[in-house]
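Note that this complex is displayed minus one protein chain, with the remaining chains in position.
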Amino acid sequence: MISARMRRRTAALAVLVLLSLALSGCWDRVELADLDLVSGVAFDAVPNGGFRITASIVLPQNLTGAGGAGGAGGGGGGPAEAVVSATGATIGEAIAALGQGLPGHIFWGHTRVILIGEGLARRGVQPVLDFFLRSPETRLATDLLVVRGEAGPLLQLSPPFRVPGTDVLYEHLRRQREPRAFIYEVAQSIRTASGATLIPEVHVGPPAPGGSPGGGGSGGATAPPTLVFCGTGVLQRGRLTGWLNETQMRGAMWLLGTTRRATVELNSPRGTVTVAVDKVHIHRRAVRLAGGVPAVRIRIAAEGMVGEVDRGKVPLQDPQYLIQLSNILAASIRGEADAALAAARSEDVDFLQFGRLVAADQPALWNPVHSTWRQIFPTLRVVITVLAHVRYVGNLVRLS
Amino acid sequence: METDLRRAVRELTERLHQLAALELNALWLLCDKLPLGAEPGRRDIFSVLLRRSSDLVEFDLPPAGGRIAHAYFLSSMTDTQVLNQGIVGGISPHHPAGAVAELHAPPTYGDAIRDVLSGCVLLLVEGIPGGLAVAARGYPKRGLQPPVLETVVRGPHEAFNEDLQTNISLLRRRLRDPRLVFEPLTLGRFSRTEVRLGYVEGLADPRIVSEARRRLAAMATTAAVDSNYIEESITDDPYTIFPQIDFTERPDVVVVGLTEGRFTILVDGANDALIAPVTFWSFMQAADDYYQNYYAGTFLRLLRYAFLTIALTMPALYIALTTFHQQMIPTSLLLSLMRNNVGVPFPALVEALIMEITLEILREAGLHLPQKLGTSLSVVGALVIGEAVVSSGLVSWPVVAVVAITAIANFAIPRWTMALAIRFLRFGEMLAAAMFGLPGILVVTTAIVVHLVDLRSFGVPYLFPVAPLDPARLQDTFARMPHWTPQRRPRLLAPAWRGRSGRRARKPEPTGAPGSNPRSTWRARA
Amino acid sequence: MRGTGPDMIGAVAVFVLFWVWERRNLAGWSTGERAAFWAAWAVTLAWSIAVEAHLRVPTLPGMTDHLFLPLAHALLRQHPDVYW
Partner (left out) sequence: MSPHAASGPEATDPSALTPLQIGVSTMAMIGVTAVAGLPTLLTAYAGQEGWISALIAVPAGLVPLVLLYDLDRRQPGLTLVQHARRALGPIGGLLLSLPLLMLLSSTTPLGAHQQADIVGMEALRRTPTVVVVGLFLLVPLYAARQGREVLARLTTLSVAVAIGALLLIGATSLRSVRGENLQPVFALGWVPLLQGAAPAAAWYAETAVLGLLLPFRATERRAAWAAAAAGLVIVGLQVSLVTAWDLSIFGPLADQMVFALFQVTRVSNLAEFLTHMDSILIIAWVAGEMARMGLWLYCLCLAFSQWLGLRDYRPLTLPVAAAVAIGACTWFQNASQFNAWVMRVWPFWGLALGIGSPLLVWLAVVLRGTGAGRRQARPAAGSARAACAGPGRT
């Protein structure tokens, strides 16, 4: 005996559910099948001011991987990625053009590496940053790289090591050989007074001698070209203004405080030794000198272990020799730091973020000078002190 | 040759029998309230009313004290051994010397007949008003067997059976205290089921017990066959899917409940006892927790809460993450999901629904198949259907894995009624996930929480120690406190009693002279 | 942010349905109370229909901008420049 109240209540509920079905629908639904995952993207400048986008789209059916004994047909076969490219007057247009060529919905959620061609870098990376910061799909901790020459072709060569191809770039950056540049950090640097930052550089190197590395289907008699990382690009207000070579780059990392580990080749009087520096502590501070002049003091403490003895009888058992080695290490670090400082001064670009340091630590000094910082920077006094210790010699004292 | 009088009486009885055959129901309603006096025709009324019961036995007792006594009883309901020894051996209505069971005098015909029907022997002595009902129940009942639903690794293996008296004895043996009260009730117009409202005076909150009494009395049902009939009729909110009264087969669980101030309802003919008022958290507690080490107990209980969330939201999360928030899934995992998903025609929701419904069918079939076929069904279900569905490209592997994990998680919920509720709410979550992704899931989950917060079980808020936050009692919800901690009465259940049992345990003092430095004596002895 | 997609009428229709359900709760209300209650309903429905018909409907920013913007220009900074 269902009460009248209950009958009316269920009727109303039923109508409500029906109505809500009318309202419903899956607007934002994107099935896995029609998802085109962009694992890496490259932007190049097109002569008339437009953009060319080259994106490497993951092809799920060709992915090798555990499980999947079911319908996927065991994977293998074709390459794991398809590389497509399109051009357009603006980034939005270029992406729209890219989309026409693809079956499904372009998805930027898993893009791990963004490559910028040299031409576009010189013109300005701001439009690329704007797109990636504004869209809710993308990740802010995506790595930015600048490529000497054209960025597009670099994506074409997909070394058959790891799947997908851009993993090689991503893993290399993770080991932090170079000053890693996330897009939100680069964007930040544009708005700060010093306005400059460093971006890791990569370019297509000569093919590796001998057989092709690793098996896999990319095959062909000649070995595929390899990726070479050397030095970094310098961005001033989002525009590429110059390059730093290896030593200048390492020096810049010492001065910026982003070095995690380094291997340094030391020529001591008794032979050449490579020291692996693994404990690093860098303290940067802006100080106020007499007469209200700002200065920057950087203290670098590095500790390492003898990695390898290359040539010569090196008396590692002699404590004095190790102290001498430490001094040589300190000198070499100092040399790299001076090289970076000289590069900054010669190119008149504050990519060592001293402007930001002075603004943070000595606001009183910073306010009057911040508009004319570009002029003051070359004459800024920078005091660098390096404390280096070679603490261990590893498991072997001397071989010969 | 019959005398005219006896023939007249026989004809009258015959006509009465014919009349009765037609209108047993009307006659019964007529006689129900008729007071039982000493009128001579009463024997005929009884024989007419009980004539249809084939197992009726009617005989005359040997005259004791000069009067003929007639006895009526149902052979199927009485214990012949009690009969021979107690009643036939020499009983008389005035001084029931040898009676072994309780005696009472049914006031009306209705009561007399009901006593006969429930296993008593009715004695009618010529010329003496009223009758005498001697209880001699002896119907066959199942022996005590281990519980089916709530098996434990360590702990008593005794479970209730269908006989009310056995169940009460099981409880009495564990709570030897005069304050353990069983209030008798009979429910159901036809079934006249014996029901007992059991509680411990002083521990149970009088207001809650009186409310239970009121609801039981107000219940109107034709036949209270099982405790579930009663459970559904006396709950606070009849429209909710969540159980508000717990049922258990284990007498020790009932005893623990009674000492916490809850009441229990025993129903004759049902092999479980109802326990109320209960909260959401008591459905996540299993008997096992209390018989194992409290660290294990606590860990298992926390694991159960994790499985509860998995059982409720895992398929929905899979749908939401793969179709709405792909950037949430780590890259490597997403790639393998995509690889497995190549060539699967259905959207994620349909895949999940296919697998969920297949699973529900398998589970339901498994329940209703005779034991021997059950095992073979699970083999067929798991392997063949799972394998076939995936290899034919209907469903991708991850969905099968997700649905399997969800099904197992659902079994981890100890109380069957809560597991049922969660099983059906899962579909609501999946629909919401398919429409609005993660926000959809959270809207549905919050709606469930609002509903739970609003529920009460006999006045006690459903999420008691958490929703109206009471930190002191929070401990026993998520962790199994050791037995030696001072038990704190669940405040809402029984305000009167302060502490229940146990005091802080201490390591045993090393032997040796009292007061001397234990360290020294320890060494001395070694 | 005009109601795009299923228009406002659809949403209000759902609430009208609830209204049918709600009448039962007004048992025992005095006429004054009922009048006030229906007035509230009327305002909501009128507002939703006006919005649907794209009439000029008063909005919060519309009502408050001219009052408080002068104050804001005077006291609060308009566009913050770069500090670092």
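Labels A, B and C are assigned to the chains in the order they are written; within every chain, residues are numbered from 1.
Keep in mind that, in the parts below, a residue touches a chain if its C-beta (ideal position, glycine included) is under 8 Å from a C-beta of that chain, and two chains touch if they have at least 3 such contacts.
Predicted, not measured: the structure shown is a model, and the values here were computed from it.
Every shown chain that the unseen chain touches in the whole complex is listed here: A, B, C.
Seen across the whole complex, the unshown chain contacts subunit B at 207-208, 211, 236-237, 321, 324-325, 327-328, 330-331, 436-440, 442-443, 446-447, 449-450, 453-454, 456, 458-461, 463, 466-469, 491-492.
Against the chain not displayed here, subunit A makes contact via residues 23-24, 27-28, 109, 136, 138-141, 174, 182, 184, 187-188, 191-192, 356-357, 359-364, 366. Listed here are the subunit C residues that touch the chain not shown: 1-8, 10-12, 14-15, 18-19, 22, 25-26, 29, 32-33, 36-37, 40-41, 43-44, 47-48, 51, 57, 59-61, 64-65, 67-69, 71-73, 75-77, 80, 82-84.
Everything that follows uses one rule, which is that only the chains that are shown with their structure count from here on.
Per-chain CA centroids place subunit B at a distance of 53 Å from subunit C. Here the CA centre of subunit A is 65 Å from the CA centre of subunit B.
Counting partner chains per residue, subunit C has no residue touching two or more of them. Here subunit B touches subunit A in the complex through residues 239, 322-324, 326-327, 331, 334-344, 347-348, 390-393, 396-397, 434-437, going by the rule given at the top.
Only residues 6, 24-26, 28-33, 35, 37, 39, 58, 60-61, 63, 65-68, 70-72, 75, 107, 109-110, 112, 137, 139, 163-164 of subunit A touch subunit B when the two sit together in their complex.
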